[in-house]
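For this depiction, one protein chain was excluded, whereas all remaining protein chains were kept in their positions.
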Amino acid sequence: MNSTTVLEVRDLVVKFRLRGRVLTAIRGASLELYEGEALAIVGESGSGKSVFTKTFIGMLDQNGWVDSGSIDFEGRDLTRQRTEGEWMGLRGRKIAMVFQDPMTSLNPLVPVGRQIGEVLTLHKGMTKDQARSAVVELLDRVGIPEPASRSRQLPHEYSGGMRQRAVIAMAIAAGPRILICDEPTTALDVTIQAQILKLVKALQKDFGFTTIYITHDLGVVANVADRVAVMYAGKIVETGTAEEIFYDARHPYTWALLSSLPQLGVKGQNLYSIAGTPPNLFNEIKGDAFAPRNPRAQKIDFEYEPPMFEVSPTHHAATWLLDPRSPKVDPPPAIQAMRARYQGRAS
Amino acid sequence: MMRAPDAEAMKAIDSRLFEFADYDASAGERAGYSNYSYWRSTLGMFLAKRSSRLFLWMLGILLLFTFVQPFLPGQRDPTTIFNDPATGMQYRNVPPGGQFWLGTNSIGQDLWARIWSGTRTSLLIGLSVGLAEMLIGIAFGALWGYVRRLDRVMTEIYNVLDNIPTTVLLMLLAYIMKPSFQTMVIAMCSVGWLGLARFVRNQIVIIRDREYNLASRCLGTPTRRIIAKNLLPYLVSVIMLQTALSIPGTIGWEVFLTYIGLGLPVSIPSLGNLVNEGRMIMMSEELRYQLIFPTVLLSIITISFYVLGNAFSDASDPRNHT
Partner (left out) sequence: MLRYAFKRLSQSLVTLFIVVSFVFLLMRLLPIEGYFGDRFQKMSKEAIQAGLQKMGLLDPWYQQLGHFYSDLLRGDLGVSNIYRRDVPITKILAPRIPYSVGFGLVAVVVAMSVGLTMGVSMAKHKDRIQDRLGTFYIVFAHAVPLAVYLLFVQLYGTSLFKLPLLFDKYQPLSWILPGISMSLNGIAFYAMWMRRYMVDELSKDYVKLARAKGLSSGAIMVRHVMRNAYVPMAQYLPAAILTTIGGSIYIESLYSIPGMGGLLVDVIQRQDNTMVQALVLIFSSIGILGLFLGDLLMAFFDPRIRLVKGEGSR
């Protein structure tokens, strides 16, 4: 993996106005994205994963805005882009996005081929005829059988998996540098999920783009991600390589998240779920946002916000547990067991 | 790279803070979203809008006044024809102001008294129709939804009635029966209950299918809870909306039926009769007040009901709640 940075987010704060009140959805998130890697952003529902990545293409809902922070991409600060015109040179062309539900992502009344073709005529300046044959090639590349006749069909004649393939074809059509997949497989059944993930992986190799996966599914992460960023209440609380996160996580929230993996559950025991609910984003949060739900929180967690501590050059976590003054806290048993299994395999 | 923590600031932190805190399992819950009550939310959203509060006050005061007006001192009878004691002639078309606040009509009746009396009549029709539509609509809707064998027949009945233009059906029914208060109410209910019945039927079918669907019963919330928590509030709010909207609708129909001669007898003041009387002389400018006064009051009433009904339906839609 080379370590040229394609995109760097610093202290991003995103707010929304909702019925006269202001809520802070992203509260100072920082992240680096390296050329050619596959990064997964994981976190509970509502933690802000989608909002976070939407700021990269200027697609926050109307009631939201970037309050502070910066997003550096190709020498520009994306947070300073205001006009639709500036964004349009970027969206779909440089940074593309695939959304969760392929059933609703396509216009039900426009033939699939035409919807993909739009990207080509727009970003690559193709004529309609050129686009038409390029679309057929693209559909073929993403594994749609009989691409020529399929391209003339409407979305409802496609299966869910095929639709997601078409959406992916659309996303990569203009040859973007970054592909953001927001829960690309949640709406699909398991076998198709695997196929889609394999497809994206293969395409990434061929086209050389960088991928961001957003997902709740740590199984997906294990399959495809080089690096993982864990998000909680609008902050990135831990980043590291996939191995570091799975086998050497440091943040209590990451522990909780990992413990809720069904694969880790002991037979006969209830699935672990994280107690409590995420904080109300309307309120100001003092200290570590996860503290109220953390059974072993320290007093300081309620007072000061933890900084990012470095665990290794590739691994960072924002928890006071990493401060030398903190008492030693062992990860929960499930995590320890996993770590032991891993070490056993490694040696 | 990540910025290194500010060393100075870090050192300054009191090391006693690194002890464990007491864990309160419920604190994690409390930090999250507040508990939610459907009706409180609905009412809150409804009243949060300034226009809703304004119209609510206006309508409230108007309705109150309409019904206490006859008991206030100095009010005249709406049907008495007044004669000028000096000449012994009827007070015809006396302009507003002076002895008669809103003037008199072409046969010397007091317009002020007639307008309020007419409003009472029209509101009474409106409320009766609204209530009856509600009862019929719910009863038919429930039968239609629950009794599977009736489904085809009811659907056919619905289609037939839905295919005839309401205006035509209404005229026909009013024509078959003789003009009277009851006729008016019966005719209007017969065309109005359809929508509500269909709505109730659809809701019941949704629930009924859930009952039969074992999987969803096993997995999901118990049906009774769904009914109490989701369906009932929704149903009640839709019914309230329909009843609220049926009042402006009814007033409109009354005006129309009166126009074609199928309305209430002219001896009973109603908004329809007043508008119709006003219409006949509207081309003469100095008598136009006889049309304007009743229509202004009528419009205020219908607009208030319409706006409030819609504001309430918006507020009662759970998708709009925080």
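By letter and in written order, the chains are A and B; residue numbering begins at 1 in each of them.
Note that a contact is a pair of C-beta atoms (placed from the backbone, for glycine too) under 8 Å apart; a residue touches a chain by one contact, two chains touch by 3 or more.
Predicted model, so just to flag it, every value in this text is computed and none were measured.
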| item | value |
| --- | --- |
| Neighbouring displayed chains - absent chain, whole complex | A, B |
| Options A:7, A:40 or A:97, residue touching the unrepresented chain | A:97 |
| Identified contact with the non-displayed chain, of B:62, B:127, B:172 or B:240 | B:172 |
| Missing-chain contacts mapped onto subunit A | 57, 59, 84, 88-93, 96-97, 99, 101, 104-110, 115, 118-119, 122-123, 154, 156, 167, 170-171, 174 |
| Positions on subunit B contacted by the hidden chain, ascending | 155-156, 159-160, 163-168, 171-172, 175-176, 178, 248, 251-253, 255-256, 259-262, 275, 279, 282-283, 285, 288, 291, 295, 298-299, 302-303, 305-307 |
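Quick note on the criterion: only the chains that are shown with their structure count from here on.
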| item | value |
| --- | --- |
| Residue ranges of subunit A touching subunit B (in the complex, touch as defined) | 18-19, 30, 32, 275-280, 283, 291-304, 307-310, 316, 320, 323, 325-327 |
| Residue ranges of subunit B touching subunit A (in the complex, touch as defined) | 1-6, 10, 13, 15-21, 23-25, 27-34, 48, 322 |
